[in-house]
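Yeah, one chain of the complex is gone here, protein chain that is, but the others are all in their spots.
Entry: subunit A
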């Protein structure tokens, strides 16, 4: 179960089906990112795909009849209309049409009627309709999916399509479970269930042999775990996303000073960058040593390369040159990234902030924590974003506490120009379940954790920056161990629930997944589980706050009436 592999297989098949010869690939805004996340352009060139075109870009009238045109687009109304126009006066010799999802029959009829010069050779559906981020992580790239705490209809449609597509690409007919009490999770589960029942021909896979449990599609709600996306992360991928933002495998470094020109934007792909693939989940300390080793090696090699004395040396140089160049690119890229990360860590005092964040998230100690938050927020050495984050965590943690002093903290925040209006919105965003359970469970395990920490400290391997465990981890634990799920995660439809744990699990988080959760999934997969995580998007704290603001726009304040003076956003902001 590797989502990148699944997409690669589809694209490979799509290209080989078009046969040998020069080819061009016509895509739309979304499919172009799907393709680019699975393959580098140079790899596409080796597959004889030489030109790339957007179907929604301006058409040139140049005719290249000797080219084969592979069309890979989402089955939207606009795309079908554009393709009809293209087929009426075809620019290319032949067309191989691939839709990335289920397409209505009427659209196929319309296309067939437009194909007057008989240039279409193939019309197919392939279910590559999601962005593969890591082998175990996919995204649908919907930045905000809720409005007034319910589905935005377009986002619901896209999410349904995305989930149907991932099920079909793994040939799963799953049991669908959703988080009890979450409206959005239930709606999505229902939509997916409906589609599966409607498309019986597509979902007619043989049931698993010897009565094993069917794969599980588990739909969760971000509102149940608003803590995870707010915490500072210390593993490589999560950290890069938190501090520099990864957008479809690309990191924009143009704002960083002293970056060489060709590294203004770098690509981080597990498929093309071995170093990255090996260190996705390495923590910041490890990665600094790793890059040091890599650099030493590189310098040694560079040194070897430099002393070209004989013809034999020269030949040797040419022979190893491609690898050498590849390596040099990797080394500089990661060096730039890591040095920027450490600059940010220092500037934002992230060690201090992160420790306190973890404290608030994992331990109940109201007065000390309040003092520390107050001190950090008031001091003003901290960036506004980090101060806001601490206040958000405190406000959620101690919402019900007798001596809760959120309003005091908000005043402090407001005094230094922080966006304090976000805090009440966050309190409206989090679900009832989160409100009741999120920190309760923590309290129960507090004692256990404390002793564990003590032991860790004795051993000297304590990592105070990674104490927090996301809710997903516990959920998966229950799924894998085969504990009864019906109360918290009811099954959709009238299928008889299986008592045995499923062999494959697809988890989808409405409201966005995080790289911390991907790490949790990765750990389970290393133990032999087969889990894939997906989300409407992949969040860092910044994008998550935007999502919260969009989701709560226009929602009446229910839980945060006491914070009335902070409800209003200052004019000019969202």
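One rule holds for everything that comes next: a residue touches a chain if its C-beta (ideal position, glycine included) is under 8 Å from a C-beta of that chain, and two chains touch if they have at least 3 such contacts; residues count from 1.
Note that contacts and distances are computed from a predicted model.
Match the chain absent from this complex view to the correct UniProt protein name in "FYVE-type domain-containing protein", "Protein BONZAI 3", "Two-component response regulator ORR3 isoform X1" or "AP-2 complex subunit alpha".
"FYVE-type domain-containing protein"
For the full complex, which residue in A:31, A:136 or A:386 touches the chain that was left out?
A:136
Check the options A:79, A:139, A:152 or A:169 and report the residue that touches the missing chain.
Per the contact definition at the top, the residue touching the missing chain is A:169.
With respect to the chain omitted from the figure, which of A:78, A:116 or A:379 is a touching residue?
A:116
Touch as defined at the start, partner being the missing chain; which of A:46, A:200, A:403 or A:494 qualifies?
A:46
Need a quick check: the contact residues on subunit A for the chain that isn't drawn.
For subunit A, the residues touching the absent chain are 1-2, 5-6, 8-10, 12-13, 20-22, 24, 42, 45-46, 48, 50-51, 60, 62-67, 89, 93, 102-103, 105, 108-109, 111-113, 115-118, 120-128, 134-136, 168-171, 202, 270-271, 274-275, 277-278, 280-281, 286, 289-290, 293-294, 297-298, 315-316, 318-323, 327, 330, 522, 525-526, 528, 530.
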